[in-house]
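Heads up, one of the protein chains got dropped from this complex, but the rest are sitting where they should.
In this document, chain identifiers A and B correspond to the written order of the chains, with residue numbering beginning at 1 in each.
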Amino acid sequence: MSTPVFKNRLVRWIDYRLPVFTFMNHELNEYPTPRNLSYWWNFGSLAGIMLVTMIVTGVVLAMHYTPHVDYAFQSVERIMRDVNYGWLIRYLHMNGASMFFIVTYIHIFRGLYYGSYKSPRELLWMLGVIILILMMATAFMGYVLPWGQMSFWGATVITNLFSAIPFVGEKIVTWLWGGFSVDNPTLNRFYSLHYLLPFLIVGVVVLHLVALHRFGSNNPLGIDTKGPQDTLPFHPYYTAKDMFGLGVFLIIYALIVFFAPNLFGEPDNYIPANPLATPPHIVPEWYFLPFYAILRAVPNKLGGVVLMFSSILVLFVLPWLDRSPVRSGRFRPMFRIFFWLLVLDAVVLGVVGANPPEGNWILFGRMATIWYFVHFLIVLPLLSRLERPRPLPISISQSVLASGGGFAPQPVRTMDKA
Amino acid sequence: MVHGAEAIRNAGAHRPGEEGSRRDFLILATTAVGAIGVASLAWPFIDEMNPSADVLALSTTEVDLSPVAVGQAITVKWRGKPVFIRHRTPDEIKAARSVNVADLRDPQPDEARVQRPEWLIVVGVCTHLGCIPLGQKPSDPHGDYGGWFCPCHGSHYDTSARIRKGPAPRNLVVPDYVFLSDTMVRIGEAAAKGAAA
Partner (left out) sequence: MRWSLIAGIAGLVVGTGVAMAETTEVTLPERHWSFDGFFGTFERPDLKRGFEVYHGVCSACHSLKLLHYRDLTGIGYTPDEIKAIAAEQKFTDGPNDQGEMYERSGRPSDPFKAPFPNEQAARAANNGALPPDLTLIVEARKGGANHVFGVLTGYQEPPADVQLKEGQFYNQNFPGHIIAMPPPLSDGAVTYTDGTQATVPQMASDISTFLAWAAEPNLEARKRMGVKTVLFLIVFTGLLYAVKRKIWLGVKH
């Protein structure tokens, strides 16, 4: 690790007193990164960019939005019609939320496949789950703000869930609402918290990155880096690769914002909230659909709530459910099958969540919910013990040098534990 | 970062002597295109703070002049600012017109500042630093020239609301207005060209 001497005098003056430049050089420039990262590793930086995007567009929208039940819907329409480029900023924010969840879900599934949650990255993983929970809370409250029919009724349904808590449930709901139903006090406090939470997310993201840099990134082979032959400096290799990935992502984002801005939305949310008229189908935004399906799979209200939260909480303990010493799914043939089954299961849950809980959808929803928990609580622990993994390469550079990324013929080494 | 350029030159340099000029040009071009993109992206975020269409549209206010007797003045609110409407006496009109325009700090003949000589309509915001001058009420000080006096820094305005003494640089602003009838004026709308004063 070299301590560089900066050529610029001002930079040196600042750095001596507040070593930001040394810090940035170490963490963003020379920072050794595994040389074999695939494009699945782009999604973390994309998530970070989306966080910044949402904050910037959100702060600007907040200059024009009025968080009062009589004015909220109108103020959003004013943004769309009268504020210069208001329509653009609103569509960027609205669709940015969906893009944020897309990249985050891919980022999570990447972690699941390659075992990025395993030792010594357990805390890194758990911080990520906290980020996910904060994102979900932020998105839920944000959707209420336009005060459309779905805003109001989605808020009503989900806040009502807390009444399932024994003894104190009703009091908690009244406390959340600030009244006896979702109304102006609720809207106002959701606005305040919606503005606050993203900055908490920034804080947890910082911790997430600190934890990441402690041991560095995982890689597609799942084996530790052994030295400089296995790594590349982050700049310019991964800055360039991340920029390219960002370009591709922006094209998709732009296509949606400019040509299909209401693709992810619900028409009912263009109707002002009416507490006296329930829409025929109450659906949350797409990124909540799998959890919505789990919630409705249980006929008991409290049971549904508990199971829905458990579906996220189970992720916290994943490093202790899957104890296989082999990280990457690339060398775990059985694990791979179950991984793809989990992906399918998540999609099925999402489709179930979008449909009314009638007929066959109830059966599918219950089967998919059961399978979700079976995967984490039964399959993964069993696989840890029973699976025969494929032989691991000796090192990243060995694997990389061998033609076609083939493996060294030596038998598998025992996994290095941190 | 400082070492980026060096790293770029070292990176992928499997032919150490190779001139990186083609690569550097590519990076230069890409950076330039990126800068254009960033600037284009930044503009909407700046422009959204400019007045929106509904603010720009809220332009006029109509005032009924019939209760304003000769020698009286009223203040109305227009675009968030006070507007002084004074029903001038013949003496006030004469005083305004017997000034050598060339001597004024902001030379403007009285005729150019009114459509009908008995009605003076000006924005009641001092052109120095924005205080509201006194002079609308009979009990107010009117300054040395019979018009208005700004208490903040001592600007004196005459009966045509022109600056005569004190730090203000310009005369009180005359807004667009149009007489809808002898007793009704709409402030904020320009009179049609060639309309009788």
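The rule is short, and it goes like this: contacts are C-beta pairs under 8 Å (C-beta built on N, C-alpha and C of every residue); 3 or more make two chains touch, one makes a residue touch a chain.
These numbers come from a predicted model, not from an experiment.
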For this session: Among B:53, B:70 or B:112, single out the residue that touches the unshown chain.
Result: B:53
For this session: Out of A:27, A:183 or A:268, point to the residue that touches the absent chain in the complete complex.
Result: A:268
Seminar exercise, completed: Cross-chain touch to the chain not pictured, restricted to A:206, A:313 or A:347, is A:347
Problem set entry | Of A:80, A:312 or A:362, the residue in touch with the unshown chain | A:80
Problem set entry | Contacting the left-out chain in the complete assembly, out of A:207, A:250, A:334 or A:374 | A:250
Exercise. When the complex is taken as a whole, what residues of chain A touch the one chain not shown?
Worked result: 35-37, 74, 77, 80-81, 87-88, 91, 232, 236-237, 240-241, 243-244, 246-248, 250-251, 254-255, 257-259, 261-262, 267-268, 270-271, 280-281, 340, 343-344, 347-348, 350-351, 354-356, 397, 400-401
Exercise. In the whole complex, what residues of chain B lie against the chain that is missing from view?
Worked result: 8, 11-12, 14, 23, 26-27, 29-30, 33-34, 37, 40, 53-54, 57-60, 62, 67
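Here, only the chains that are shown with their structure count from here on.
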Exercise. Between chain A and chain B, what is the separation of their C-alpha centroids in Å?
Worked result: 49
For this session: Please name which positions on chain B make contact with chain A in the complex.
Result: 1-4, 7-8, 11, 44-45, 47-50, 52-55
Seminar exercise, completed: The residues of chain A that touch chain B in their complex are 4, 6-8, 11, 21, 24-25, 28-30, 56, 60, 63-64, 78, 81-86, 88-89, 233, 235-237
